[in-house]
Each structure stands twice: as structure tokens, then as C-alpha cells.
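Every protein chain except one is present and positioned as in the full complex.
And then chain A:
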């Protein structure tokens, strides 16, 4: 049973505050915010998502820099509450199109309306955007999508200059298009987050893909949809299979370690032909989540060299090679490397003719940062840096620096080779032919190369 729900801005202001049971004091949001902001317990510097102060349990999740929080005095399931907080954020986004502090402030009355129906007296009633539509009457006030930061959620599907309709990420489920008519369209996104750890010799120590097939439907009348995946998809694994790197795309079976599905998905024919059938509810939701530890070809190879160059000096060379097709471009690449704690100055040397690259040395945490706007498949980029130290290093300098970590987004690329073979929409009439978008994107979760 949840007592209160509130959303706090980064500065700790209440954007919405709803009390459901009246058994937790009014100042709870303030107590909560101070605790989170000045957390120092057990040597930890970051407040865990759940903590207890004077018998009140505080839950929070961070979404787009805001704190979605709930309180309760009962011993509830932490998973349930955290899942719920995340879900409230998602439903709100479905309504507002864009979820940020600005849109929340402009639409806080609508959010109250939602909250009224989502929870009653601390008991969850529904989080289905579809069901909520019947009882939410405020019109969302749209904020200008153009002001979104360039690397915001809308841009992850950008591929070079061809722009995919980013609107799916920013369009409210209840708002109409300027023309007054809703556009019939459906988006299926295959989003894969990859984690790879390379040993100092470049050998892959661990690798994992956490994937989601996400759907967002703007179809009227809720037609049934069939999504077909690779025929040779298999689930569960006996042992590690030897993956054939040589094959072209599509070759080699995709083996999932495990997967799970959204409530609405019917798996009747999944065992037979790997198709999922569902009547998609309104709003954005994950159709299927999956996890793969089968080996895959990592998109980037990282080569790092750090060597002492005379007393109080060292040189770093960072080389990144994009090992994917040249038709594909990775965006927003950031490479980070912790340097020895006694580093005082760093001078960088980019390769000649480098465009869209920036470098920085973060004095406060002794970190080297290298940002690249994009990397085209097959290309290779190098950064050289000269370090100046304030003291002699103790012997092995490679133990004082690294590991190198990397973040990136690669549109229209998926590491697992899991594919949506087709997307079938039950036809209402001959002229009914909604837009279907199937999009792939791969992002780095934890991409690390050790020294």
C-alpha cells in the first residue's frame, strides 16, 4: 500500500505531490530529498532506491533527471513499487509525448488526473494507457520538441541524413496531428544494449546483450498484429555454441538465454513458427525482453597503449576500429579513460583532418574524455595524449590507469542478429495500410577494455 506519490525536480521542488492514505507526514518529500542529496552511509555515496527513515519507507527511481518517489509504512514488495514508479513515468510520457520537467510542470493537472486513476488508497488500479484514456479529460499541453537536446531520445534512430520519423518517441497517444486526423502507424523497435569486457590482450572476457522489442502503436480499432522473428531462434542453452563469425548477416542461429513477454502477447504459435501475436494496447510497451550471452562480434575494437616517456611523463595512444559495414554509422561516441591520480596536465593530438571530435581532461576525477560525433563502419580513429605527472609513478603505470570505457549508439545495427521478419496487421479493409516502422538500434551498456 502506497501512502504518497511525488515527483521532485533536480532541485527538490515538488512537481506533483499526491497523498493517498494520510499516514505519512506532510514533510516527507523534504526528508526524502535531503536524504538522497546528502546520502552517506556504509561508505556509499549514492542513495539506494529504497531506504527507511523513522519507519517510513522511501522508494525512488530517476527518470530524465527527475525523482519519481513513493512512500509507505508497510512492508511491501520493493519490486512492485519500483516497477510501478517506472510505469507511472511511462504512462505520463505516453500522454505528454515528451517527458521532462517542463512538460510535467505544464501538465501537472493532467498528471494528477492520471494519478487519481492509477492508485486508489494506495492500491494500484491500472497503469494501462488504454484503460486510462476513458477517465482522463485534460488535453496535454505540448512542449516544443525542437528544443530537445540533440542527443535526446528522439535522435537515437537518426541514421546519417535520412531521418526516421522520430515523432513516435515524442507524440502523445491522445493528441491529434495538426490535420485533425490521426496518422495510422505502428513502430517496432529492436533495442539492444550490449556489454563487453575485453582483457588487456583484446580477448573477450564477458559479453551480454540485453534486448527489448518495443512497440508503440497509433492504430485505431486495435487490430491484431503478428510479429515473426527468426525461424531458427532458440531459447535456453545447453552449452556455449561456437559462433561462426564468417557468415553474412542472417547466418547462424540466434540463441536466447532467456526471454519474457508482455501481458498482451499470445505465444500459441511461438513454439512452431516463432511468431508473436498480440493486440497492442495504446502507448509504448515492451513486447518482449531477451538476454543473450552467446558470443557476438563486438562493433568496436579498442587498442590502448600507455607508456612512460621520460621522468614525470607518459604517452597514451587510443585506437578505435569500427568493425561493422561501411553503410552503417555510429553516433555519439564517448571514450573515457581514468588516468593516474598524479596526472597534472594532458595535451592531446588528434589525427590529421579529424572532424567532429573533441577531447578533454577532467581535472577533478583525472579522466580523459574523447568524444566523436560519428564513426563510419570500417574506419579507424586514433587519439594520442601526452601526460605530465606531479610525481614518479610506482613501477607499473598500467595499473594506475584505465580501464577504457566507451558509450555509443549504432542505428540500424543489431548485435544479436535477431530480426523481425515481418509485421502483419489484421486488415480491416483493402485500403487500410498503416505505416509500419521496424527499427534497430544498438547501444553500449558497459563497454570496457582493460589495460
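General observations
We take it that contacts are C-beta pairs under 8 Å (C-beta built on N, C-alpha and C of every residue); 3 or more make two chains touch, one makes a residue touch a chain; residues count from 1.
Methods note: contacts and distances are computed from a predicted model.
Going by its UniProt record, the hidden chain of the complex is named "Beta-adaptin-like protein" among "Beta-adaptin-like protein", "INSIG2", "BZIP domain-containing protein" or "Calaxin".
Considering A:13, A:224 or A:323, the position touching the chain not shown turns out to be A:13 (whole complex). When you scan A:77, A:201, A:311 or A:431 for touch with the missing chain, the hit is A:77. The chain not displayed touches chain A at residues 1, 11-17, 19, 22, 26, 34, 37-38, 42-46, 48-50, 52, 55, 57, 60-63, 73-80, 82-86, 105, 108-109, 112-113, 116, 120-121, 123-128, 134-135, 137-138, 195, 197, 205-206, 208, 210, 212, 236, 257-263, 286, 288-291, 293, 338, 341, 365-366, 394-395, 399, 403, 405, 445-446, 448, 450.
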